[in-house]
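A single protein chain has been omitted; all remaining protein chains appear in their positions.
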Amino acid sequence: MRVKLSKSNLEVSRIVQGMMRLNSWGYTEKELTDFIQKAIDIGVTTFDHADIYGNGECEEIFGNVLKNNPSIRNEIQLITKCGIIRKDENSNIRVKHYNTSKEHILKSVENSLKKLHTDYIDLLLIHRPDPFMNPEEIAEAFYELHKSGKVLNFGVSNFTIQQFKTLQEYTNLPLITNQIEISPYNLEHFENENIYFLLQKKINPMAWSPLAGGKIFNPSEEKGQRILKALKEVAKDFNVSSLDKIVYAWLLNHPVGIIPISGSGKIERLKNAVEAIDIKMNREQWFMIYEAALGHKVP
Amino acid sequence: MRVKLSKSNLEVSRIVQGMMRLNSWGYTEKELTDFIQKAIDIGVTTFDHADIYGNGECEEIFGNVLKNNPSIRNEIQLITKCGIIRKDENSNIRVKHYNTSKEHILKSVENSLKKLHTDYIDLLLIHRPDPFMNPEEIAEAFYELHKSGKVLNFGVSNFTIQQFKTLQEYTNLPLITNQIEISPYNLEHFENENIYFLLQKKINPMAWSPLAGGKIFNPSEEKGQRILKALKEVAKDFNVSSLDKIVYAWLLNHPVGIIPISGSGKIERLKNAVEAIDIKMNREQWFMIYEAALGHKVP
Partner (left out) sequence: MRVKLSKSNLEVSRIVQGMMRLNSWGYTEKELTDFIQKAIDIGVTTFDHADIYGNGECEEIFGNVLKNNPSIRNEIQLITKCGIIRKDENSNIRVKHYNTSKEHILKSVENSLKKLHTDYIDLLLIHRPDPFMNPEEIAEAFYELHKSGKVLNFGVSNFTIQQFKTLQEYTNLPLITNQIEISPYNLEHFENENIYFLLQKKINPMAWSPLAGGKIFNPSEEKGQRILKALKEVAKDFNVSSLDKIVYAWLLNHPVGIIPISGSGKIERLKNAVEAIDIKMNREQWFMIYEAALGHKVP
């Protein structure tokens, strides 16, 4: 099952594989190639990177697979991000900050292309909204990258409604997604109304941390315990034992068309996400989880 | 005095009579018929229902009057709402939730028409913003109901600015009101800026709980005491003894064109609301009440 992103020709898989922790999976190149192939086999063809993941190592490790298996490139879609400048121990950066200058965006993409051993990125995201952003510069960078064919599509991550509108105002290239944190544990983008805005604009959000980093399954406080209880009750309705499927189904069933990003390196976990696509959750079930997260019933 | 709602042909009365508690008024059918007739006589021709008021009883009791006095229908405007699914003791609903599916909206309206003994609703409102809403389905339901003549106009209740925009994006039928809680006790929709948005769009809000359920007159805490004091001071200016008139005047004088919903079953209370239409409050008086509610002067 695939999703054609609004206002673009880009088709991504219904579940995206996240690459943030790739450098900690401990895979040999052979094992990683195997993992990628299995992901593709079960329909997960979209892989989510960022220039800063593993301090650049994640793109590089992934790129080595593409280098030695170039035919894979045509079967997959690559997402990467730029704009965050980390304060690393060895660098002379004094504070973590954002850099969304034209110069930096172009340089970051060049690096990503080289590391990933590809000549194009399917979707480039501005990683974080930059309070010092000059949207005109970002738009110029997007235009050049698009013209040269180095980046096919553009989007943002963690933007508010207004930040999205501001950047969009400066470019004719459509922003085709906003990658945001969504999970029963994090309803922030219901509260700040991004969900409603994306519904208005018919833009699919991508959800990072859909399982709240595992917190949902090992709750240390009341909120987590409430959510866990609700998940178990809904799981019973479907006779499903893996609660992560219920979380994914909760995301996948929402009308806004959430595309969850699975961050695990275990193929079984990815399979669970994919199998959740078939679970049709009704309104009562969806609200059981939503209200457990809220801590009270709806008004 | 009547108000033609923006972008529609619907004229409602300046004061609307709320029917939420009709089933607890203890009226015989004769007494209710009498109440409705008296309301009409003083210019209150618009009656506000919801499918869930009194668990459906309120529409039914009111509908019996229409059944036995069919000529009343032409003199009045009927509002009703749908979308809330209550968890009642006898039902097998596990959590209170919202249902804004096409199927449910159509079914709910059919029920309301039957109970109210009418073949059309003047104004149908989505009762609460639904975090799981599919605006496309709502728009389809509105379209069908409009085409068949079963519902003449559409609106929402308790929606934020963004939720309003999202739903409006999906339909050519104008959303002609947002029924929200407004009273000196509840400034929420000044704070969330709905008032400014409705002013921008020239849409009249309807105000539920304009007297804050009576809390204003029997204040148990400081805020209520501050408001009461201000109301008394302004009442003195007008040589008015009924403080509810001052509250209604505070609402009626606002440039956004607030249409208050009086919830009482006593005709004297409704008369007070109607008489408030003639009170012209000046800016100083309006701010005396507003600042008492805020708890501090404006910056």
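Order of writing sets the chain letters: A and B. Residues in each chain are counted from 1.
Simple rule for what comes next: a residue touches a chain if its C-beta (ideal position, glycine included) is under 8 Å from a C-beta of that chain, and two chains touch if they have at least 3 such contacts.
As the structure is a prediction and not an experimental result, all values here were calculated from the model.
> Of A:26, A:131 or A:149, which residue touches the hidden chain?
Reading the full complex, the residue touching the unseen chain is A:131.
> Of the residues A:165, A:232, A:266 or A:280, which one touches the chain left out of the display?
Selected residue, touching the omitted chain: A:165.
> Out of B:105, B:124, B:151 or B:195, which is the one that touches the chain we can't see?
Result: among the candidates, B:195 touches the missing chain.
> What subunit B residues would touch the chain not displayed?
161, 190, 193, 195-197, 199-200, 233, 254-255, 283-284, 286-288, 290-291, 297-299
> In the complete complex, the non-displayed chain touches which residues of subunit A?
85, 87, 93-99, 101, 128, 131-136, 158, 160, 162-163, 165-166, 169
Just so we're on the same page, only the chains that are shown with their structure count from here on.
> Round to the nearest whole Å and give the separation of the Cα centres of subunit A and subunit B.
It comes to 42 Å between the two C-alpha centres.
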